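One protein chain omitted, others in place.
Chains: A, B and C, in written order; residue numbering restarts at 1 for each.
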Amino acid sequence: MSARDGLDGEDWQRLVLATADAIDEQAAELSRLDAAGGDGDHGVNVATAMGHARRETTDLDDPTPAAVLSVTARAFLDEMGGAAGALFGSFFRAVGRSFNGHTAIDAAQLADALEAGTETVISRGKAEPGDKTMVDALVPAAAAGRAAAEADSSIVDALGRIATAAREGASSTSTMTPSIGRARYSEDRSLGVQDPGATTVALILEAWAAASDDRSKS
Amino acid sequence: MSARDGLDGEDWQRLVLATADAIDEQAAELSRLDAAGGDGDHGVNVATAMGHARRETTDLDDPTPAAVLSVTARAFLDEMGGAAGALFGSFFRAVGRSFNGHTAIDAAQLADALEAGTETVISRGKAEPGDKTMVDALVPAAAAGRAAAEADSSIVDALGRIATAAREGASSTSTMTPSIGRARYSEDRSLGVQDPGATTVALILEAWAAASDDRSKS
Amino acid sequence: MRTAKLINDPADIVSEMLEGYAAAYPDIVRLDDGLIVRTEPKAEGKVGLVIGNGSGHEPAMIGWVGPGLFDVNVPGPIFTAPGPSKLVKGVTAADRGAGVLICVSHHAGDLLNAEMALEEAADEGIDNVEMAVLWDDVGSAPRGREQERRGSAGLFFVWKILGAYAETGATLSECKAMAEQVRDNTRTLSASLTSSAHPVTRQPIGEIPDGEMIIGVGVHGESGTGTIPVPTADETVDLMLEHILDDLPYESDDEVCVLINNAGALTVMELAILNRRTSQILAERDIRVHRSWLGSYATTQDSAGFAISLCRVDEETKRLYDAPAVGAGVQFTPPGDSTVDQ
Partner (left out) sequence: MRTAKLINDPADIVSEMLEGYAAAYPDIVRLDDGLIVRTEPKAEGKVGLVIGNGSGHEPAMIGWVGPGLFDVNVPGPIFTAPGPSKLVKGVTAADRGAGVLICVSHHAGDLLNAEMALEEAADEGIDNVEMAVLWDDVGSAPRGREQERRGSAGLFFVWKILGAYAETGATLSECKAMAEQVRDNTRTLSASLTSSAHPVTRQPIGEIPDGEMIIGVGVHGESGTGTIPVPTADETVDLMLEHILDDLPYESDDEVCVLINNAGALTVMELAILNRRTSQILAERDIRVHRSWLGSYATTQDSAGFAISLCRVDEETKRLYDAPAVGAGVQFTPPGDSTVDQ
């Protein structure tokens, strides 16, 4: 199977491992972003969750795409905790559920999954675009996924466009002021600084794009 | 009665008030000295005690020399507390007891009193000369008092010599290292700094000298 | 502000804390797969009480497990609510056959995870589980928008009264109603003179220079408002208590319990001086004090801050409040029951 046809369970394992590496590398930066408006622990939190996801994913006997995402979801829900853990966990769980029954994920299935994940995050967390949260990266990412699917893109191309949209979404949060979730620690200081959760979304999707791309080249 | 004949109860009231004023003026400096080797509260402690002594002395119906000193002693014992309060209090109490039965105090009586006070401080507090305590001001002061009495000095002259000796004794403590009383807070930092308790002794005896001298001129 | 902490690997901070705490109080609590549970379980047929919360607020809530208090505490990472499965595990551990109430101190993460836990419990066929969402912090939302308020130190009163109530054999819905009733009679406002460092990252959370104070801080150091020069203790209480009293409002002839909670590094000396003014003002307003507590019950690491909490009580809640209770971090001994003759 080539990347044109979709990413199978082993591919998703690789994507998750690549994500864990990317998060480890950026953890300090993510915490730094969180220190501006939050409590400065976001990088530690996500790295903890992704560390577990790395181990659990590797241990899977039957790594279907759904199973890999489900295990990742559990790592966020159980090991990260907090609002962010619940939301990232819900996101991955919805993505995994959407992958259910598919041995390989193509651009259309990915678009469905991202939409499902984004909707869950919004309905659970009640944040709207512009509230300076992970939603500001997820919404454009999901839209890019849908557009790529409609343009019949390969999964690799789709992920590339999704990652770019997520990154732009994350960047856009730096001019926003927070208005959701746990009351902020010092509102003023976060102006000009990206939202850490949105940045994590971008990092994840960039890692997915890069790792899927690697595969197509290999 | 002139200063040649001795200081009566009203004189001692005046000496105590003058001491209270001198301490108020120097309280910050005394605390600063204490901060080097101790807990930085000596000025506050002595000022509290002398504030009480000022009020109590003024309120005395029958201000004999013994009564004035006894009231001063109580202020140190009851309102200052701690080792220093007990020692200053014991000193004044011994001086007061030595004044007992005298309506006016001459140089010989003062010499007896200072010796009694100094002995009490040493026997209670177990400090020896050189230990960097109030003893290093009291011992030379008492010796100067005895010498003045033997030279048949007036009380005013005696107090002048006593104050000078106490000041020299206090100054000498700056090169000493502490070795008694409550374990010190940071031994090194007190080197080069005078002992606060010795400095207070000097301030008290200087205030007595100055106030007694005022009287002889008036 | 101190950033160095006496810990080992920051990654082990919560697990090692739980181990060390349980080791100190084996007659009260034990550590069971990451949960703090009562050593002597509650009698069968009584409602189980569970609370999940981020760690870092000790003795809350690991110290509030025991007879007359919680059955199970589910500790999350530092300042981070535990996930849904761990909460469900806590529910199972607390179940004595009469249902389980999950108490939620109202914060986004606690609420989200409790909601998900209820879904997960339902999926697993565990019913007879309810949650009570609790808030008290008048600094976090204005009057009329009480349900947006955060949970803070004043939940002390809910924990205590609810804990005693569950021991009486009250039903699950009665317990939930009691928790909400106490909540609705409770108001808290907090202030802080220092921020604290996150124990894992060692980064300061917020910034309060020496000599400044913030009124209205949250239990994680959250604050929207600016600093003011530290007022006197009396001025501080005057400012804060006016806000609290007017909010419910507490009125003359009301009877209240008082808590002056230490956020961590305030001294008992300061708490007592703050209580002096508090009791003066309450007396002036003819508000009777049933009992007062000064101490560190819910902390924000080592912030030098405090909260004033009032809870309006009636005969029933007073009786429940005075009932004996034994947690590792809080003990209630009924007045008059203090004879020591042997």
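We take it that a contact is a pair of C-beta atoms (placed from the backbone, for glycine too) under 8 Å apart; a residue touches a chain by one contact, two chains touch by 3 or more.
The model shown is predicted, which means the values in this text are computed figures rather than measured ones.
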Neighbouring displayed chains - absent chain, whole complex: B, C
Option from B:S90, B:T118, B:S154 or B:T173 whose C-beta touches the chain left out: B:S90
Sole residue of B:L77, B:I155 or B:A202 that reaches the chain not shown, by the stated touch rule: B:L77
Chain not shown: contacting residue from C:A81, C:I205, C:A265 or C:I287: C:A265
Of C:E115, C:D234 or C:D247, the one touching the omitted chain in the full complex: C:D234
Hidden partner interface residues of subunit C, rising order: 1-8, 13, 16-21, 23-25, 27-28, 40, 43, 55-56, 58-59, 63, 66-68, 163-164, 167-168, 193-194, 199, 210-213, 230, 232-234, 236, 258, 260, 264-279, 291-296, 299, 301-302, 304, 306, 323-326, 328-329, 331, 333, 335-336, 338-342
Subunit B residues that touch the omitted chain in the full complex: 31, 35, 39-41, 44-45, 48, 74, 76-87, 89-90, 124-125, 181-187
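Keep in mind that, in the parts below, only the chains that are shown with their structure count from here on.
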Relative to subunit C, chain with the most remote C-alpha centre: B
Whole-Å gap separating subunit B and subunit C, where each centre is the average of the chain's CA atoms: 54
Approximate Å spacing (C-alpha centroids) for the pair subunit A, subunit B: 77
Averaged-CA centre spacing for the pair subunit C and subunit A, given as whole angstrom: 34
